[in-house]
Structure formats: structure tokens, C-alpha cells
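Beneath this line is the structure, given in C-alpha cells, with notes to follow.
For this depiction, one protein chain was excluded, whereas all remaining protein chains were kept in their positions.
By letter and in written order, the chains are A and B; residue numbering begins at 1 in each of them.
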Amino acid sequence: MDAQVSAGQVPKIAARNVSRIYQTVDGDMVAVDDFSLDVTDGEFVCVVGPSGCGKSTFLRMIAGLDTISAGSIQIAPGGVPGKPLNSVVFQEYAIFPWKTVIDNVAFGLEMRGIARKERLETARYWLDRVGLGKFAGYYPHQISGGMKQRVSIVRALANDPEVLLMDEPLGALDAQTRVVLQEELLRIWEETRKTVVYITHSLDEAVLLGDRVILMTAQPGRHLATFDIDLPRPRSIETANTPRFVEHRALIWEKLSQEVKRAMEQNQ
Amino acid sequence: MTDATRPIAQETRLARLTGKSAVSDFRLIALLVLGTVAANLALAETGFWRSLSFIAIPAGFVVLVVICERIGRHVRPARRAAYEKALAFGFPAAVLALWQIAGDTGMINTTWFPQPSRIAAGLWDMTIRYDKFSQTSLLGRPWLIPQAFSEGGFAGVWTLLSESHVLATVARVFIGFVLGAIPGILLGVVMGVNQTVRLMLDTTLSAIYVLPKIAIFPIVMLIFADPFGEGPKILVVALAVFILMTINTMAGVRGIDNVYLMAGRNYGAHGWQLMRHVILPGAMPVIFAGLRIALGTAMIVIISVEFLRAKQGVGFITFYYWEVLNPEKMYAGLVVVMLLGVLLTYLLQWLQRRLMPWQR
């Protein structure tokens, strides 16, 4: 299969023939069908597909937040005991309105029983890195959407998971804020080199951020194609202006547009 | 400048200042006031006022609203807050003043609708009076506390305060409220989280919810060894609060956005941690809305129970003064009930601000 890395290497994430079937009164509904994906350590993989293709479902199955109907998903544990396997950044931010910014960031550490002083230090470090240090004591309703998503991202990073799972994290933001956060994400990722699975419906975003872009078919979600993005790192927003970027995007778009059209016809 | 041009100049200046024509507004207000007074006087003179009061009173209210809105247009932003306060407190004050005047001039029967001044006098008399027959007073005569303390210590103060109608009612409401709210919230959380429990209990609770608690009071009395003691009164309050809090908490828990539960689980919260960090705070706004309603219900239940089944309490004293035909003190009792309601609601709001700092 295209999505699998060569033999001999132990993948960080190994998803094998994963299916998700929902039982409804109208009969079974297949959301994800026989989907396989291996992600190596330190790799940034973007999954793109038409709306409702089951990409978010797939991510939630990796996170253990949704049950797997068939197949298996495994995340290889790291050397440090007690370190969480995954942390999710949700599209709807999902930062708790009843906790201050810093308590939100420290939440995962608190649940792992890390002492208050230590977890607040870690949280403050990450807040400073995204320029939110002086908003530590604020409640979410007092800050903007872009700031909320930054908090959501550093909440995941502060938790220091084996893999980072991002579910259209910039989907709800306006275009300008989105660009700023894309750059910020690039900068942070290139410093940390976390293993990332990144769900998005934006092709530009996928090509700009990912080492690999996986295309999924419309419902049921199957593997359609895999593209390796060999754009040099460090990348920045300027990368989007290079001819290589445009080439990659055109190539993937050709494949994706057929699928999108098929999906639209299917829905009619 | 001639006399004829001056008013016009003034009007344009004011119009520029306020953006609207002040003079025409004030002219309209004067017209409305004069018109309303004249219309009412005409009705009163011809003897039709009483039979047409059902039109005259709402019409007067509408005119008052129009006048206030016109005045409101010319209030400077700096004075806006004061204007709004004046409306909020001025209107009830005006109603009371009208009531007073109507009573003083004999327009209403003051035996059954005593003027505010007489109600206030009744309230004052109730406050300072110690009823040596029933050994009760309204507040428990707090001004005697120093003396009671020096004579009998804390036991003396307790004896003094236990004669209070207000404290008796507040204690019943408070204890019943706590005894009902805590298990209600717990069961509500369980029903919000667990579908099986919810399906089993939901219908039953909805059925009990609509029962008038005063109607089941005789049955509640049978449960207790001392049916005339505090037990049944507290239990019936607790029951009303319990049902309301269960239903509200369940709604609050079910209303929590699923993404928060997912986030909580994904970041390692399980069991009690998930409850404490996600479910309880997530349901808190609805829980507090429920507590507000439950407090009102608790007051209604205890006052109605005290009406017939108590020897002490604000409800008892209110009904007692009606039974012995002392209407102004009955009204005074109702005023105490309202004051208690306002006070307890403020207390709950204070608690809400303390427990939910994330809400504005």
C-alpha cells in the first residue's frame, strides 16, 4: 500500500485496515472503510478529503475517543514512562470556559498528577512561546478566537504526548489569523519535531505543513492517494509562493477535484 | 433679535445639542400630562372613573411610558445610569405613593387595602413587639442579644433567637434547601451521565415534580415520630428542591458540549476527576438557574405549609393576622416574605459569582 512506510522501520502510528461502521435505524453506515496508515516518528502527515469523508472519525479512533469496528491502531510508546500517547487539538478549541488560560494549558499535566508548581511552570513556558504570557489569568471568554486556538495547541504541547493529533485546528478562524497561526505552527513544529497527524480540508495548508499528504475518498472514507511533499524545511508562508509548492498543489488538486465532484454527485 | 425669533433660535440650538428637537418633545410631554390629568378628572367628576378604571389605568401607564421615553432621549450618557435607576426604583415608589393617596382620600377601602404607611407601621409594630402569649417575635429581638448574652451566655442568645418567626422560616428553608439540593445534584449528574438510570427515573420525577407539595404534606407528616415538629416541614421543602435540582442538573449535564467531555478524557480525566473538572463546572450555569427556581419554590412551599401547619414562622404570622382580622399586619407579613425572597436571591447570586468566576 502507498501509505505504508518501508519494512524494517517501526512506525510511530500503525493503523491497519481500520473500519468504522455506525449502526442506525436505516441500517449500517460505513464512515471509514479498510483504511491503513503508518506514520514514522517525527513525521508530519496531513489527511485531506471532501467534507464528511470520515477523516475526523479516523483521528478520533487514533485518539481512542471513538471505537474501532474492524482493524487495529497502535501508537508505539516512547522511552519515558507516564508520557501520554496522544493529545488532540480540536477544531472547536475545546478549552474549558471555566478554567483560566494557564489552568487550561496545565490541565493534562494536572490529570497526570504533576505538582502544581511544576505544571504551572511548564504551562507558562508554552504560553510565553506563543506570546500569551500576560493572558495567563484570563478566562477564555475574555480572549479572541485565535488566542483560544493557540491555548488549545499549547495545551496539547505542554502535555508532551508521543503523537499530536490535530483535527482541523484552524478551520474556524478567519483567513488572516489562519495564516499567522500556520506560521506559528511551522515554527513550533520545526523546533519540536513531534509526530503529527493533521486533518484539514485545505489543500494549501496540507502542502505547506505536511511531509506527506494523504487523500481520502468521500463517504465511505477510503485511502485514495499519497503524496510526498519534498519542499525544503524550514518552511514559512513564503514557501507557498515557490513553483514547487504550486506544482505539488496542482498535482494533488487534480486527484482531489475528481473525488470532490464524485462526492457532490453522490449527495444529489 | 426680536421676541418672535428667540424661541426658534433656542430650539435649533437645543436640537443641535441633543440631535433631536427638545422643545417639541417637552411640548408633547406637557400636552400628555395635561391631557391625562384632564381626562381623569373629567371621568372622576362624571362618576365614570371607577367603572372605566380598567381602561384608565392601562392608558395612564402607556402615557407614562411615552413620557419617560421622551425624557430618556435627552438624558446625557453620563447621566444614563442615574436615569435608569430612577426608572427602576421610581416606578414602584410612584405606585406606592398612588396607593397611599388613594387610601388617604378614601378612594379605596383601607380596611382591606391598607395604605403603605399603615403597613409600614404594622411591620414596625411586629418588629418591636414580643407576643407573650405565643412567646414569639418577628426577628427575635436582636437588640436584646447583649443583655441575653451577659445573663445566659450563648444559651441565652439561642433562647432569644428561637422566638423569631423569620429565623424559623429561614432555618427551614436553608436546611431543607441544602438537604434537597445536594442529593438532587448528585442524582441529576448520575441521570445525566447514565442512560439506564435516566430512563428508569425520568418519568417518575416528572410526575412527582408537578405534585403540589402542600397536598402531600399530611402523608409526609405520617413518616415522622413527631408529625408536628420540624421534620415534615423541612422534608417537604427538601423534596421540592430535590426534584427540581435533579431535573435541572440532569439537563445541565446533558447539555454539556460533547467536545469538552472528549477533551477531558483525552487529557487523562476519568471518574471523579472528569466529574470535578468537566461535568460539574460544565453543568454549573444550569445548576445555578435551577437553584434560583428551587429557592423560590422552597419559599412558596414553606410559607404555604406554615400557613396552616406551624406555630411559628413568617407564613404562620401572616395567616394568623388574617385569621384575627388584622389586614395591615397580614400585608406586613407578605412584605417580610418578599424581603426574604430578595435577600436569599442576592445571597445565591453572591455564591454564584464566587463559584463561577468565569461568568461575567
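Keep in mind that, in the parts below, a contact is a pair of C-beta atoms (placed from the backbone, for glycine too) under 8 Å apart; a residue touches a chain by one contact, two chains touch by 3 or more.
We take it that contacts and distances are computed from a predicted model.
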{"item": "Protein that the absent chain corresponds to, by UniProt name, given \"NitT/TauT family transport system substrate-binding protein\", \"Sulfur oxidation c-type cytochrome SoxX\", \"Amidase\" or \"Gamma-glutamyl-gamma-aminobutyrate hydrolase\"", "value": "\"NitT/TauT family transport system substrate-binding protein\""}
{"item": "Where the missing chain makes contact, among the chains that are shown", "value": "B"}
{"item": "Residue touching the undisplayed chain, where the options are B:I128, B:V178, B:L308 or B:L343", "value": "B:L308"}
{"item": "Contact partner of the left-out chain, one of B:T46, B:T111 or B:S150", "value": "B:T111"}
{"item": "Residue numbers in chain B that touch the chain omitted from display", "value": "109, 111-112, 131-134, 218, 221-222, 225-228, 308-309, 311, 319-320, 322-326"}
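Here is the rule we go by: only the chains that are shown with their structure count from here on.
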{"item": "For the chain A and chain B complex, residues of the former touching the latter", "value": "60, 63-65, 84, 86-88, 90, 92, 94-99, 107-108, 110-112, 139-141, 155, 159"}
{"item": "Residues on chain B engaged by chain A in the complex (per definition of touch)", "value": "257, 259-260, 262-263, 265-269, 273, 277-278, 281-282, 284, 356-358, 360"}
